[in-house]
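Every protein chain of the complex appears in place save one, which is left out.
After this line comes chain A, so read on.
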Amino acid sequence: MINFTQQAGFGLRRRKRAEARFQWAGRGAILISLAFLVVMFVSIIRDGAGVVWQSQIAVTVELSADEVDPENIGDASFNSILKEALREAFPEVDSRKEKKRLYGLVSSEAAFEIERQIRDNPALLGGMQTLWVTASDDADLYISGQVDTELPEKQRRVSDAEIAMLDQLLADGMAREAFNRGFFTSGDSREPEIAGILSSLAGSALTLLVCFVLSFPLGIGAAIYLEEFAPKNRMSDLIEVNINNLAAVPSIVFGLLGLSIFLGTMGLPRSTPLVGGMVLALMTLPTIIIASRAALRSVPPSFKEAALALGATPVQAVFHHVLPVAMPGMLTGAIVGMAQALGETAPLLMIGMVAFIVDVPTSILEPATALPVQIFLWADAPERAFTEKTAAAIIVLLTFLILMNLIAILLRRKLETRF
């Protein structure tokens, strides 16, 4: 007589322990990867958060008709007006070296800023006006507390004399930290205090637009044909293997292809989102095709068979009944592919998009750069203040990546039919 209960209970405690061990190992793995993620996010946010604030210095400039002709604002020398104002604020500064330090407290953009403020508001003209201008990168580092004043003067970027001047300005309320709108509304610059991400953001958007317009219709077209209509033979096997291989090809290879074909043979303009988008489309195509085929395959064959049985042609059956059900999966694949393309730099290097571009591009035929390229260029810049910009640009890129992936998930949740 076999005691089933006893047999079923045989080693039960041990099996339960193994179960618990496995589950704890799984939780541990998730915890460790989460910890890495948190460390990464915290360090990036800590480095980049400062970008929200920007130091400004107030200068009292003379804008009488002698200095600035109201009829002809562009003719005035705002640089000398600015320097005069700084000398007035610190009359004790007289040596050439000291003066250079004084002028270095404000950004090289400051003279242009005064001009712009006057153009926006001509009522400022005539008499003395106190205007806020952007502080230089080194002054900003001091004002935001990133300079270690304990160090000997020689080891600091900001000298004792500059610190004394900045302390005086701070005490008089002539220096402040304000919201840094410029970071989001201006293009790249070699001066960290005025460098912004708008040009690279616009470049990325235009590039992705071209990439999407090219790769999405082509990708789902290829997927539909291969999955629903193509005869299953050696040829289609070969194509399938090649598509899977292409998905694993390093992205720089697509850049080289773009260089020789799009730029070389077709003679398209260098550094433009058009070519960038075309290259990235080549890279995204396999991803979209594979995801779309998987989406088509997940639709139960009964849908198609029912349509065919009722007299629909194969094209009607696929387009009216299979495609609408598979669409969310295809879109998800496309968005994931786009997110991948958004983070690419290597292929863009080959086609000239790793470039210093100040102007914000407005069409796909204007030279542009992309967000990850901007991060790469800023990370390479010697100026210390670019560290903050680099981290901030990474935050912006991550935000867009997370948004895109979120949209992919929401789309799937909302539209997906479960069987």
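Here is the rule we use: a contact is a pair of C-beta atoms (placed from the backbone, for glycine too) under 8 Å apart; a residue touches a chain by one contact, two chains touch by 3 or more; residues count from 1.
Rule of thumb we're sticking to: contacts and distances are computed from a predicted model.
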item	value
Protein name as given in UniProt for the chain not displayed, "PadR family transcriptional regulator", "Heme exporter protein B", "FixH family protein" or "Phosphate-binding protein PstS"	"Phosphate-binding protein PstS"
Omitted-chain contact residue, chosen from A:R190, A:R297 or A:H320	A:R190
Option from A:I357, A:A370 or A:A391 whose C-beta touches the chain left out	A:I357
Of A:P91, A:G145, A:P231 or A:G267, the residue in touch with the unshown chain	A:G267
Contact footprint on chain A, counting only the chain that is left out	100, 104, 108, 112, 148, 151, 154-157, 189-191, 266-271, 274, 349, 352, 354-359, 365, 367, 377, 379-384, 387
